[in-house]
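A single protein chain has been removed from this complex, and every other one stays in its place.
By written order: A, B and C. Residues from 1 in each chain.
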Amino acid sequence: MNLSLLSFIVMGITAVLLSGVMITRRWPVSAAMVLIAIMTLLAGMFGLLEAHFAAAAQIIVYAGAIMVVFVFVIMLLNLPPEELRYGGVTVGEMILIAVSVFVAVGLGTKVGQGFLTTGLESMGVAQGESVAGGHHMYFPASENVKNVAASMFVDYLWAFELISFLIMAAVIGAVVIAKKRSAEHADAA
Amino acid sequence: MEGSLGAVAQFLDTNIGLVASIGKIALALVIALQVAPIMVWVERRQAAFIQRRIGPNRVGLFGFRLFGLGQPLADTIKLLFKEDFIPQQANKFFYVLAPILPAVIGLVAIQGIPLGKEIIVAGHTIDLQPVNLNAGFLYLFAMSALGVYGVALAGWSSNNKYALLGGLRASAQMISYEIAMGLALLPMVFIYGTLDLQGMIAAQSDSLLFGFLPNWGIFLSPISFVLFVVTMFAETNRLPFDLAEGEAELVAGFLVEYGSMRWSLFFLGEYAMMFTLSALTTCVFLGGYEIPWLPHAQLVTLLTPIFTAEPATWVAAAIGLGVLIVKVAAFMFLFVQARFTLPRFRYDQLMRVGWVYMLPVALLNLVVMALIVGFLRLT
Amino acid sequence: MLTLPELGLYFSFLLFLVGLAGVMFRKNILFMMLSVEILLNAANLAFVCASKLTGTMDGQVVMFFVMAVAACEAAIGLALIIALYRTKASIEADDLKALRG
Partner (left out) sequence: MTASINPYLPILVAFVLALLVAGGATIASFLLGPKKPNPAKLDVYECGVPAVGTARQRLSVKFYLTAILFILFDIETVFLYLWAVLFGQLKWFGIIEVALFVATLVVGYIYVLRRGALNWD
């Protein structure tokens, strides 16, 4: 039992428990703050998995940008906790839960993992072997950022360019929706 | 006795990485904790100097006045003994949590700063950067991104409309300038080709620019430097960008319901962040801990005849730390000078400066630098 | 003994389950969106673990795309929440029956 394995397990269990805490909060602000803690823990787990850039991006983008928007909206609307209530569980939801638990357990067992690894082997990727993708740039495994960048800008070039369109469309859409009737609504600044 | 000493030496030898790491963290923490009280004293003295007053010069130590340097200590003790109350309407948990957040983030962020190149102890080379990730200074950006929440939470949990408005304004300001900050450092990344601060410092000291200037980032990309310093002021909520705490319009912004030690924890975090960002600027633009025209390796070579091989690296590291602190102190002086000479922005002006001027300038700077570096290096 | 990425996959399953429960049991749109963020984070964890398991970078790159999509989802979703709160003064999913036939 080495230190990184131990801390990985502790962080994972804490993240799962905190997510349980999160979905039962009454105050939206508490839920958002717990979610930020979960994301920070996940960033630490990414770091232990040696995905250094993913860890940094998880905090910068997720905990530092997306959650800021959530917190802003919660604080702007100032939702009091009484407006929140738990809904009842319908039969359809029960079935959904059963199916999702079944799928999750199925994927979590050896059968599911066997499927995962055979799928990968059929693609020609053996487990634990370092393959730098289809491109011609090779960096040592310690240079995580450069490896990610090489994969992003060579293998996933089109996705990268399309993401910019997606973000642009999202921003324009968000402004159109949120700013719609601000002329009639003289909000206090 | 002999045996236990041997066991200690054995333990130190096998766990040198852990012990050295804790030592580095402790050093950085001590520096960070000293910054706030000393800077408060410096600010008060300098404000007095600018406004032709005397300022705090009475409190001394052991009967010596020492220009009032006992003042920070007295302030700390006074703050400890102040009444610590929680307003009735406040959300207790977040009210208590909010000041701890910026303090912790400030103290953790400072660990990403290289305090020196390396020292050699008993054959082990120890890198003097407490936290050295492959993602480099993005670690500092990540920490400064989390800094938004302390302010926003303080405003929200106080349940006071001035505090809420101040907190939201402060966080909106911080996120607005974070973008320009990230974009300002991008050219430096592709000039040096690394995210690692140690690598950047090494790249700045290994050659001379035009044969006589040190190869510092400030000469390679001056616009980035100016942009970064401006965003640094905004990011730390300092004047002329401190209108979140504007006494005249928002009583004291998100700080209004805070007193005693909680109040000072906000300042501990703010000054630690100021130090961290100043040190980041120093490392990226001003050669970090390196003495101009005298790279670290050369310094060690010069010192080796005087001391012996290993102690020479220790002395060089101490000199390097001194140089770093001198450079950072110059920035801190700039912070204080700006605070008492520049008027405060209005909020709409602040947002306008951030989004309409800083951001396009940062983008243009990025494009121009990319083209220049491209033509110089790639053709 | 399980290795880190394998353990991470298990944690990812658990997180996904909890997030799914959040989406199903909370009737408030804001909480549903927060739970969706948990789902996306669980997916990210699975991607990074898969990247480590296979030794390729694909998982980590896909994680960035998931992140960008999550940002867009949050932006649009929250804009809708603001617009809804303006018109209905409520963000309960059960109150939004205008389109029900």
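Simple rule for what comes next: contacts are C-beta pairs under 8 Å (C-beta built on N, C-alpha and C of every residue); 3 or more make two chains touch, one makes a residue touch a chain.
Predicted, not measured: the structure shown is a model, and the values here were computed from it.
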{"item": "Visible chains that the absent chain touches, using the contact criterion stated earlier", "value": "A, B, C"}
{"item": "Candidates A:A37, A:L76 or A:I97 - the one touching the absent chain", "value": "A:L76"}
{"item": "Residue in contact with the excluded chain [from A:L17, A:V105 or A:V175]", "value": "A:V175"}
{"item": "Among B:A103, B:M232 or B:V336, residue touching the chain not depicted", "value": "B:A103"}
{"item": "For chain A, residues in touch with the removed chain", "value": "3-4, 7, 44, 47-48, 53, 57, 60-61, 64-66, 68-69, 72-73, 75-78, 80, 137, 145-146, 148-150, 152-153, 157, 160-161, 163-165, 167-168, 170-172, 174-175, 178-179, 182, 187-189"}
{"item": "For chain C, residues in touch with the removed chain", "value": "64, 67-68, 71, 74-75, 78-79, 82"}
{"item": "Residue numbers in chain B that touch the chain omitted from display", "value": "16-18, 20-22, 24-26, 28-29, 33, 79-89, 96, 99-100, 103-104, 107-108, 111, 123-127, 130-134, 138, 158-165, 168, 172, 175-176, 178-179, 182-183, 186-187, 189-190, 193-195, 251, 256-257, 260-262, 264-265, 268, 347-348, 351-352, 355-356, 359, 363, 366-367, 370-371, 373-374, 377-378"}
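What we mean here is this: only the chains that are shown with their structure count from here on.
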{"item": "Separation of chain C from chain B in steps, with touching chains one step apart", "value": "2"}
{"item": "Chain pair, A-B or A-C, that carries the greater number of C-beta contacts", "value": "A-C"}
{"item": "Rounded Å distance between chain B and chain C, as computed from the means of their C-alpha atoms", "value": "35"}
{"item": "In chain B, residues with contacts to at least two other chains", "value": "none"}
{"item": "Per-residue overlap in chain A, given as positions that touch at least 2 other chains", "value": "53, 57, 65, 76"}
{"item": "Residues of chain A touching chain B in the complex", "value": "27, 29-30, 33, 36, 40, 43, 47, 52-53, 55-57, 59-60, 63-65, 68, 71-72, 75-76, 142-145"}
{"item": "Contact footprint of chain A on chain C as seen in their complex", "value": "4-11, 13-22, 24-28, 30-31, 33-35, 37-38, 41, 44-45, 48-58, 60-65, 67-76, 78-83, 85-86, 90-92, 94"}
{"item": "Complex interface listing, chain A residues touching chain C", "value": "4-5, 8-9, 12-13, 15-16, 19-20, 22-23, 28, 31-32, 35, 38-39, 42, 45-46, 48-51, 53-54, 57-58, 61-62, 65-67, 69-70, 73-74, 76-77, 79, 83-87, 89, 93, 96-97, 100-101, 104, 107-108, 113, 116, 120, 125, 127-133, 147-148, 150-152, 155-156, 159, 163, 166-167, 169-171, 173-175, 177-178, 180-181, 185"}
